[in-house]
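Take a look at the following structure, please.
Missing here is one protein chain; the remaining ones are kept as they sit in the complex.
Letters A and B mark the chains as written, and numbering starts fresh at 1 in each.
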Amino acid sequence: EETFTWKVQSHWPGASSSYKDSLGRLKDVLEERTDGRLKLELYESGALFKPTETFNAVSRGILEMGTISPAYAQNKISLAGVASGLPLAFQTPAEAAYFHMNMGFEEMLREEAAEHNVYWATDKVYQTEMVVKEPIKSVEDLKKLKIRSSGALEKFLDEAGAATTYITGAELYSALDSGIVDGAHWGAAQGAYSMSLYEVAKYHVKPALNVAGTDVIIVSQKALDALPENMQATVKDALKEQFWVRTNEYEHKEKVTLQKAIAEEGVEINTLPQDVQDHMLEVAQKFWDEEAKTSDNAAKAVEMVKEYLKQLGRL
Amino acid sequence: MRALTAFMTGVTRLNNLLGRWFSYLVMVMFLLLITGVAFRYLLESPLSWTGELTQLLFGIYGLMAGGYLLSHNGHVNVDLVYSKFSRRTRAFLDLFTSILFFIFTLALFYFGVDMAWESFSGRETSNSAWNPPIWPVKAFIPAATLLLILQGIVKLLQDIAIAFNLSYYQPEPEPEELPEDHT
């Protein structure tokens, strides 16, 4: 019987917990359920393609599979902006998961990706949270901050009054340490912990800047079609299951890691005062409306989010 | 034959002219970074675009050196054995190894065009807060590679002339080797 080997380019470094927990898991599951007929060859972030090039490589069928952040595909996928997270929209992974899987957002993403011969499967939804050197106690504090940010959140934090700047991961630790920036976000607790950011910034800010499907597994349609039908179904089922397993597991590890940071590094939780949260939500809503203007699909998705938040009594 | 000579001088001149202009980008990068620091530190209002623009210019800067360097023999090689050969033998060797040069540069050109075209048709932007279009920068990959290929053809023609004693190209006299000092 024919066996298949897929090259899989990750956007996580090998030390990142997601590399093993997401890709390592998927590899084992697929090998087991196909009796070893589908093998995944994993490559760390940047080994073959840099993260922003992975979508192109999968779309061309050079790579059979990859992991990305939706933002890396924003020029191809008009919903990428919403998928990367509307700031302050959802408060928990469960809310974001319901939006993706039960309200049809994942299906909308999948349709857009299919136009580029890519099968889109969100790996998990989770929060993005900030760490800062000094606690934020007022809107004034927020406006005095210099924050290392990236992508859409950079624009949002900018509009909320903070001064943002982009610094690469390689220089982030030193930049925080020497005070070039006062705060940064790199995932949430696990991300900050893995980058040693708690050594130099002791306040973990809540609530989350966003909760979103920030990690995505993409599969080349060409590679998928080349599999026998029962194996295609196995892959799709495994990916669907992956979302729930990983979302739950990640959320659990977030809590554990944050406790560890509190115990080991003396980290404190900085819950934003109500007036700061109100101010940010106001800016965020303008931001959602901007995002809605980018495409018909984006408009539809933003409308769905608003309806949902009304049901939850938050708008 | 005259057309050949004209082509060779033309390409070399073009690469030299472009090289001289693009070499000034280092001043631009310097000024951009200093401006960025000044705005962030002195005025407490970071500019989101200085760092990114510097990065984009840096990529172009590196790329555009390709053809210019080849015209100046500036791409470093290992001269351990190579420098012991006569000029004619070296020309034959260069003719042989140029296969690898053209395989690399042509593959790069083909997929560079592909990549730049894909970027252009999607009007690709950088996805940062500043969010500039990046297809013009990607377009420099095939453009710079083309300049390099042209200069490579010039080098090929030079090597053919030296190897087979043809008259369309007169190589400059060999620079005299500096005497070995005490070692």
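Heads up, the rule we're going with is that a contact is a pair of C-beta atoms (placed from the backbone, for glycine too) under 8 Å apart; a residue touches a chain by one contact, two chains touch by 3 or more.
The working rule: contacts and distances are computed from a predicted model.
A chain of the complex is left out here; the name its UniProt entry carries, from "Monoheme cytochrome SoxX (Sulfur oxidation)", "Transketolase", "TRAP transporter large permease protein" or "tRNA uridine 5-carboxymethylaminomethyl modification enzyme MnmG", is "TRAP transporter large permease protein".
Of A:Val82, A:Leu153, A:Ala184 or A:Val200, it is A:Val200 that touches the chain left out of the display. Considering the complete assembly, subunit A touches the hidden chain via residues 7, 13-16, 41, 43-44, 46-50, 53, 56-57, 60-62, 167-171, 173-175, 177-180, 194-196, 199-200. In the full complex, subunit B contacts the hidden chain through residues 19-20, 22-24, 26-27, 29-30, 33-34, 36-37, 41, 51, 54-55, 58-66, 68-69, 72, 74-83, 90, 93-94, 96-101, 103-105, 107-108, 110-112, 114-115, 137-138, 141, 175, 177-179, 181-183.
The definition used in the following text is that only the chains that are shown with their structure count from here on.
Listed in rising order, the residues of subunit A touching subunit B in the complex are 56, 71-72, 74-76, 146, 149-151, 154-155, 158, 163-166, 180. Interface residues of subunit B, counted against subunit A in their complex, comprise 40, 44-46, 48, 51-52, 115, 118, 122-125, 127-129.
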